[in-house]
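Would you mind keeping the following structure in view while I ask a few things?
As you look at this complex, bear in mind that one protein chain is not there, while each of the others sits in place.
Chains: A, B and C, in written order; residue numbering restarts at 1 for each.
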Amino acid sequence: MDQPVTREWMQRTFEATKNWGRWGAEDERGALHFVTSRKRAAAAALARDGVAVSCARDLPVEASIENPSPALHHMLVAGDAADSVMPGVGATMDFIGVAFHGMATSHLDALCHVAVDGRIYNGFPVSEVRSTGARRSSVMVIADGIVSRGVLLDVPRLRGVDWLEPGERIAPDELERAETAQRVRVEEGDVLLVGTGRDARRGAQGPWDPVAVGLAGLDARCIPWLHERRIAVLGSDGVSDALPGAGIEGWPIPVHQCCLVAMGVPLLDNLALAELARACAERGRYEFLFLAAPLRVPGGTGSPLNPIAVF
Amino acid sequence: MDQPVTREWMQRTFEATKNWGRWGAEDERGALHFVTSRKRAAAAALARDGVAVSCARDLPVEASIENPSPALHHMLVAGDAADSVMPGVGATMDFIGVAFHGMATSHLDALCHVAVDGRIYNGFPVSEVRSTGARRSSVMVIADGIVSRGVLLDVPRLRGVDWLEPGERIAPDELERAETAQRVRVEEGDVLLVGTGRDARRGAQGPWDPVAVGLAGLDARCIPWLHERRIAVLGSDGVSDALPGAGIEGWPIPVHQCCLVAMGVPLLDNLALAELARACAERGRYEFLFLAAPLRVPGGTGSPLNPIAVF
Amino acid sequence: MDQPVTREWMQRTFEATKNWGRWGAEDERGALHFVTSRKRAAAAALARDGVAVSCARDLPVEASIENPSPALHHMLVAGDAADSVMPGVGATMDFIGVAFHGMATSHLDALCHVAVDGRIYNGFPVSEVRSTGARRSSVMVIADGIVSRGVLLDVPRLRGVDWLEPGERIAPDELERAETAQRVRVEEGDVLLVGTGRDARRGAQGPWDPVAVGLAGLDARCIPWLHERRIAVLGSDGVSDALPGAGIEGWPIPVHQCCLVAMGVPLLDNLALAELARACAERGRYEFLFLAAPLRVPGGTGSPLNPIAVF
Partner (left out) sequence: MDQPVTREWMQRTFEATKNWGRWGAEDERGALHFVTSRKRAAAAALARDGVAVSCARDLPVEASIENPSPALHHMLVAGDAADSVMPGVGATMDFIGVAFHGMATSHLDALCHVAVDGRIYNGFPVSEVRSTGARRSSVMVIADGIVSRGVLLDVPRLRGVDWLEPGERIAPDELERAETAQRVRVEEGDVLLVGTGRDARRGAQGPWDPVAVGLAGLDARCIPWLHERRIAVLGSDGVSDALPGAGIEGWPIPVHQCCLVAMGVPLLDNLALAELARACAERGRYEFLFLAAPLRVPGGTGSPLNPIAVF
């Protein structure tokens, strides 16, 4: 971590990690190309214990300081009127609504979610994301789901703490030390999940405002490392970026900017990783079959979802 | 199919297929108990080709005759205002809202979705499903997802047609003949998917009103068979029940009623199975790793989702 | 009605009825300037019987052929859980959601709702209506409501029919004959309501698809007349425009285009005017105090509402 992150460094790094054109001028799939059939089959072979673990938080229907726009869960027909739907049988129904790109909803960011200098991944203008939906790199590109090898790097465990404090930054060498400690190596096509202990802190101290107070995450210096390793997807119990940003003008969320826009790596934000970390620690195994299936939303910029790890 | 389906037969069948108390008086999990770790691990071993196929339809955001309550997909910030979210970087965002228990949304029915004589699975009163959410057998029971062996029985293929007509009924012997023809056997803990060719008909003739015109599905006589085979989950490109019902008073949707309420078998409705059928036919293989992960909605009666089959 | 409506005629009429600049280059209020304090006071003096009549349809929460995107009315807390809100007292609550610019919701069109050649009223570019809200001529301009003299012209009554058929056009001379028959004259600052008997037809024959089948409305030749009379607001039980349009390229909804964009006259669409027509006929009086108060939605393009006539 000797080299300071400057605006110039960010610009160079953005250019250096660009996968634009790598899979053709019309490509909207980005780093998901790293997930081959062979990769998926190898990932499935990891599910030898047959134990499934959810990596999502509950849909945040209650307002809280970390969640200024709560999701809507409305019962349309409850037990009191269950007989009103059809004659002779009771039925209950509900409605779900969610502005999922918040700080408390487990969600997928499609590649069209972020733009740098007016461009999304592969150089398409952000104006392609219209008020009626995205015409490029929408979540529909990921309609067949993400099925690959998942790897959890559990940073609080490496540091011997319960959680990282808001704003703390994880350096690339720390990712490598976590690999060594956990006897696992992040490889091409992996879904890399980085745990910061957010749930543990929330359990102990209650929720906090991620914008005002911050979130632990990756230092921008991890970006070249993520690129070298050719990960397909990056996820975190935070938002992968450390908040607040490092104060580099134009680069408030460098991991989002470089992953989504330069590399074409979709992100999984606000996951629940405590249970997963326990399952890994129990087994001394930090690799697993990972599955995430966004809703098929034409023109969508992402999706709420419930990723599942299978050991 | 000699024996006529009468009201008495339905009542006897409902009683005969009840799993109430089988896993304890407080059980809310039902037939998902049939999915053991061993089952999951064996299912994962089926994913040897590493090919993933979505089994969901696109979220139905356009009104259509099969879809009177279209889902909401609202862009919150499009490219025209992408620079308004945070300084120096563009972001686009959207909102999804859906009353998912319709006839055009791929969704999971949790066990609390249907009641018979005022009772849901395991005898809990339907009044436990309150206007503020279900307190018993909500979708949260399935929060770790459904990971098991999936089996597709492709009935149009067996019959040598492109699709079954609305209202056509599938008899239990036909399920067995499909097993034979496809060289597959439905076993304990399986996710059974029954294809009726709905997508093919829709592609050829356009959408139709499933309530007024009907849907192909299982004859009520399949219910004992489903129980014997100890399936964990039942899904279809229709709603598993044939519509319109057989006119038996009190039993308009007998498959829903017996699966959800008696057996505790959750349902997957309105799947997209055309692509899956092609993938199976290509391989001459009708079994695969099946994954479905509902959103974690506290108190929810189900969830929209995007199930994935992996070959 | 001798002169044919051509593209050139429409363009000339658009130019001729433009109020752009009339109230200054920054004006967003348009013809509402015609409603002076004096006008409002005179209108109030019409409310001498003290009888109030709603001019709105019920919020269309049921899907129907005229209403492909039904409004949402979701109970959040019903009687079954009324005691869950606060200790010792019962409370029930609900949620309303509506995409109000449909063909079945009584609503106000703010001036930013329609653009001609990329311009809204007074020449502002339509790009001022951003995905995050309108920055010009939003419904907030009308936040203090519309309080003026209302005049109903009851065209079916003039013609001696119960309703006009879909697609039928009303000519300007017919408006004048209605004035004569009803002994009323449309004047500066009035809210002009034109009845076509839509509710009566719906009551007799059921709903129909306004886009495919059409709606009765004003012929484009009425536009200069509306301009001469200096009306402030135009409303109808249809959408003021006759549908389908007359087939003039670029002018599918000429009344909307000229009222909203050229004149700056906001519109009230899909009103319920049957009750109002009865109240007028009973009294032989077609003028009344008219009140319409949109919700205060910053950046909104209009609002659902419930206008009230007081006799």
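Observations
By definition in this document, a contact is a pair of C-beta atoms (placed from the backbone, for glycine too) under 8 Å apart; a residue touches a chain by one contact, two chains touch by 3 or more.
In this text, all values refer to a predicted model and were calculated from it rather than measured experimentally.
Note that the absent chain touches A, B, C when the full complex is taken as a whole. For the options C:5, C:53 or C:186, the residue in contact with the chain missing from this view is C:53.
Although one chain is not drawn, the whole complex shows that of C:5, C:31, C:104 or C:134 it is C:134 that touches it. Touch with the chain omitted from the figure is made, among B:31, B:76 or B:239, by B:76. Touch with the hidden chain on the side of subunit A covers residues 63, 68-70, 72, 75-81, 84, 97, 127, 130-132.
For subunit B, the residues touching the chain absent from view are 72, 74-76, 78-81, 95, 131. Contacts to the hidden chain, counted on subunit C, fall at residues 36-45, 47-54, 56-59, 61, 72-73, 75-76, 78-80, 82, 86-101, 106, 112-116, 118, 125-134, 140, 143-145, 147, 249-253, 256-257, 289, 291-308, 310.
As a working rule, only the chains that are shown with their structure count from here on.
Shared contacts of subunit A and subunit C, meaning chains that touch the two of them, come down to B.
Interface residue usage between subunit B and subunit C, two copies of one sequence, is largely shared: over half of the residue numbers at the contact are used by both copies.
Annotation: 46 Å between the Cα-based centres of subunit A and subunit C. Spacing of subunit A relative to subunit B, judged by their CA centroids, is 28 angstrom. Per-chain CA centroids place subunit B at a distance of 45 Å from subunit C.
For subunit C, the set of residues that touch two or more other chains comprises 72, 75-76, 78-81, 131.
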